[in-house]
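A single protein chain has been omitted; all remaining protein chains appear in their positions.
By letter and in written order, the chains are A and B; residue numbering begins at 1 in each of them.
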Amino acid sequence: MTPTRTTFEGLAPWEVAVWYALVVISTAVLMWGIGRLLLKYRHGWRSRLSSRQLARGVARAALSVFSHDKLRRRQRLAGTGHLLIFYGFLTLFIGTVILAFQDDFARPILHFEFWRGNFYLVYSLLLDVFGAGLIAGVAVMAVTRGVLKPARLNYKRVDLGEAKFDRSRYVVGDWLLVGALLYLTVTGFLLEALRIAETNPSFEVWSPVGWSLAQALRGAGISGAAASDAHLAVWWLHAVIALAFVAAIPFTKAVHMLASPANLAVGNERAGKELPRPAAATRPGQVGYAHITDLSWQHLVSLDACTKCGRCHDACPATAAGYPLSPRDLILDLREAAEGSIGIRAALGIPPRYKEDAPLLGEVVRPETVWSCTQCMACVSVCPVGIEHVPIINQLRRRLVEQNEMDATLQKTLEAIHTNGNSFGEPRRKRPRWTRELPFAVKDIRQQPADLLWFVGDFASFDPRNQRVNRALARVLQTAGADFGILHDAERTAGCDVRRAGEEGLWASLAEQNIATISACEFKRIFSSDPHGYHTLKNEYPELGGRWTVIHHSELLLELLESGRLRPVKRLGYRVTYHDPCMLGRYNGVYDQPRRVLEALGVELVEMPRNRSNSFCCGAGGGRIWMKELRPEGVRRPSEQRIDEAIALGGIDYFVVACPKDVAMYEDAIKTSGHQGKIQLRELSELVLETLDLPLDSTAETGKEAS
Amino acid sequence: MRVLVIAEHLRGQVRDVTYELIAAGHLLGGPVLVAAIGSEPAALDLTRVGVDEIVHVPVAGPDFESDVYQQVLAALIADRRPDVILVGFTVNSIGYAPAVATKLKLGFASDVFALRQEGETIIATRAFYGSKVHAEIDFPGPGPVILMLRPTVWPLAAPGGAPKVTEMRVSLTASRARHVQFAEPPKADVDIGSADFLLSIGRGIGEKEKIALFEGLAEKMGATLAVSRPLVDAGWMPSSRQVGQSGRTVKPKVYLALGISGAVQHLAGMKASGTIIAINKDPEAAIFDAAHYGAVADLFEVARELEKLY
Partner (left out) sequence: MKLVVCVKLVKILGDEVEFKPDGMDVDPDYLEAALNEWDACALEEALLIRERLGAAEVVAVTAGASGSEEALRRCLAMGADRAIRVESTAEDPLSTARELVAAVTPESPDLVLCGVQSSDSVQGSTGTALSELLGLPCVAVVKKLEWAGSGPATAHRELEGGLIDIVEVDTPAVLTIQTGINQPRYATLRAIKVAEQQEIVVIRGPSDGPPAYRIRRMFAPPKGHGAQMLEGGPDEIAKQIAGIIRERLK
């Protein structure tokens, strides 16, 4: 007998007709839902997406989806579970398409039948195996949600304090999806088993699961007509739910099957790293995201892509420190607003409703939530479906700045930056003063050409602890014979955090000034010891005309060590750990260079549990270092939590950093966390200086290292 | 050098700055004429060494009104023809002295903290650029000069002397700006003016939430917490706690200043303190000139250490 089976076996023609009618209805509902979603996205700001960008996006999305790399990262169990579900569903879906293709097209129109013989056998095997995988995957999800109950899935709101919130709708939706998938796969196998049990053709052993179940059924006495009747009943139970499932996709959590890959394809791969300039046609005062329709259409898509997996919630340092921000809840709140004003819920009149022109800030999202973010990109980096929390928050901040709804301290700092060109409010002339204690003069690169232009940065120039780091770096470079110069008092704040705090105009103004100053100098490359300055000079200044080669000082130090221009004299036997700065690591992928520098110094590097792209932000970024504390009593600051993490490694001599804000934050955290005396901080340059057997600082402060 | 001093008083009490003006006028040689403008000028205690004559100018209301003082001063200048008019650089005086100088096209300077003479020429010293530089100025015009002197610089004239007392009546037009009533600042739980030991905090503490830290420290150390102006302007603390020219003038045995830069207006309120100890991150902070002891350090670190000792 040729391996195959008849579809619709046992169904009367009118039943087949009903089936096709249901298919049409189900498809119509699905199409309406998808159409309504597309209509929702059209309400958004029509940002440009070139076909080239789209093509690259599709390729990126395909790679991400098929490899499941982001899903499996840091959540092995859930990632594998989803992998099984994905490939299972995909296989079964393709299987159905193949069947439909033969039944509705190939056979009647082309008079061609291929679903038989070896093809059928392989088909059956694959579908059974992947179907079983699907069940296993769903079981993993069910156990995770129902038994393991990790914190990221408990939907607790961190931004509402004691206020009541009800998220049972989300929980019901989650379990419905899990339940539906389980139901469909189980009834699917049951269907298969009943069908096989009727006549038990031997080739059906190629459907191992169905075959085994069928034997069990036959063993229980169910075969022949009994099996056939049961089969028919189960068939309808399966078919109707299957069609309902498909129709319900746009209205349920299952929408992520469409929205998530779509979001990966249309998203901006430079999201957060290069913030967008304001759209040219903005009406005066219409800056940033004020209403839901201000969101770009891509951002509206991303709101639907969220599956509430909670990875961003887990990774966020603000959430960990009890700030009123959870990236997940921000996205979900925006989604509710979108759905309630321009989405499917609005179209169907289902509450809660929002007005299309309702102000986001105040009604949907609280300003404190938006201000809590450090713009560290942990959320964007870990999100498996490519949601861009950071640029969305940045656009909301632009609106808050425009409306003057910000901390008095932030306002004062921005005003100081505008007046004095630095965030410390110090006179411009004071900027190069840190060089005075050096035994040599640092070149003024405005007057003399040099190989390297050193963009020093505010913190490094004005903060006493960081001035020592600067001097260490200067002495190292001098010893290596590097030809470098600084801009002296013509340097202005690079503006990275000004931009991320939402004052786009001030960033542009600073950039223009710096670009003009730098362009008048003669040099080959720029390096910065400040990852914030490094980031914006390298990635964001080109858009305004500043195009140079920009590197971080860790890359420069590595070059000097590897080329032999810096020769370690003393081998440092310390046991150290290294904290990846957000702006250097996650933003720019510079993970290895500082590590190779440490290797060359001979220290023993013990990795922080959260390292590289999973590094935990010190809490200073995004302008937060200029804002007031939002942390509730009793919760450890992000920087204190990080020091706890380092202490737990045991026996660490030095906590090594490569960013001036980290220097300031962690020196403070070591004291306030109660670990003073157990660990000390060193900046990379200071260790390099030590390895050259030069004293750490020629000023009378060597005794104060630990304090 | 005929000197006219306009007495400043509040609710029947002569303010200290008046006695300083008398001392300054006396140093210029005199004669010194003090004008007492009020509803009961005789009740004001102006019998001080250096005063040659007291002129009572009775007016309708007991309290300051700028139009009244403007008109009286103009009348006094016309009648008594002084060479120099001395008033305090105070909230009340800036409401009328510049107007009179403008009207009569006189020489004028405010916030003067030093005076000297070269013959008949008066040379005054005042500060510029936020008190960072000083300048000597003189007054080329022919007529009299109005000088607003900085309070707490000159000594208080001692009680004594036997000045002549006269009266002058001035007919006044109705005041366009009328005193209605006084309002007390919110009742202070403590009177920083009577404390022996003040712990004073300034802008250096950074944010409002940090105040609690220092309240706790002050309590532990047995000090009363005081603040500089910026914290009151920001609404973090009541003005009853403010030390400075526009706040309270204090003279405790110990004044511990944390995170205060030492603006001239603040110094005016506390420089007479017995022992001034200042902590500031900035080695160039002006407070280190006025303090007896100082340390360039992080005020939070020092505060933490102090807390351990108490």
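Criterion: contacts are C-beta pairs under 8 Å (C-beta built on N, C-alpha and C of every residue); 3 or more make two chains touch, one makes a residue touch a chain.
Since this is a predicted model, take the numbers as computed values, not measurements.
Peer 1: Given the contact definition stated above, which residue among B:1, B:75 or B:221 touches the chain not shown here?
Peer 2: B:221
Peer 1: Specify the residue from the set B:75, B:127 or B:272 that touches the hidden chain.
Peer 2: B:127
Peer 1: Touching the missing chain, which residues of chain B?
Peer 2: Residues 10, 63-67, 70, 89-92, 94-103, 105-111, 123-124, 127-141, 148, 175-185, 196-197, 221, 232-235, 238-240, 242, 245-248, 253-254, 256, 274-279, 284, 287-298, 301-302, 304-306, 308-310 of chain B touch the chain absent from view.
Peer 1: What residues on chain A make contact with the chain left out of this view?
Peer 2: Against the left-out chain, chain A lists 278, 284, 287, 401-402, 404, 406, 408, 411, 414-415, 418-420, 426-430, 503-506, 508-509, 703-704, 707.
By our rule, only the chains that are shown with their structure count from here on.
Peer 1: Quick one: chain A and chain B, Cα centre-to-centre, how many Å?
Peer 2: Chain centres of chain A and chain B, defined by C-alpha means, are spaced 59 Å apart.
Peer 1: Okay, in this complex, where on chain A does chain B touch?
Peer 2: Touching chain B: residues 408-409, 464, 628-629, 671, 707 of chain A.
Peer 1: Of all residues in chain B, which touch chain A in the complex?
Peer 2: Per the stated touch rule, the residues are 206-209, 234, 281, 301, 304.
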